[in-house]
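The complex appears here minus one protein chain, its other protein chains still in place.
And now, subunit A:
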Amino acid sequence: MKETRLGEFEEVILLLVGILGEEAYAFKIAEEFESQTKRAVSIGAVHSTLNRLGDKGFLTSEMGKSTPERGGRRKRIYTITASGQRVLQIARDFKLSLWDQFPAFSTGKLSFGK
């Protein structure tokens, strides 16, 4: 847990976990990533990032329900921890402050709603 900064990909994945809520498991996250960003990603890459985020303490996970299309296997559902939410906040604030310093956008017309 030494490294607490978020990479861009990590940030997106973390957000997607938040967005998907109860459905946040590797395959769904990968699919959501593809549909939102139009970029291809492998489940392995997502899984690896989820694992790393878990190591950093931003995510916890537990085994969820099984479904027939998974051959009766259970899925691992990820949820954001408090420190995960905090690091997202920090990342957003940091970017906002950068945006604010950017003259073209310092009028504050842009809104970053929650």
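The criterion applied here is as follows: contacts are C-beta pairs under 8 Å (C-beta built on N, C-alpha and C of every residue); 3 or more make two chains touch, one makes a residue touch a chain; residues count from 1.
One rule holds in what follows: contacts and distances are computed from a predicted model.
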Chain not present in the shown complex, as UniProt names it (candidates "Acetyl-CoA acyltransferase", "ABC transporter permease", "C-type cytochrome biogenesis protein CcmF" or "Predicted Zn-dependent peptidase"): "ABC transporter permease"
Option touching the unshown chain, where A:Ala26, A:Leu59 or A:Ile80 are the choices: A:Ala26
Residues of subunit A (touch criterion as defined above) contacting the omitted chain: 25-27, 30-31, 42-45, 47-48, 51-52, 63, 66-71, 73-76
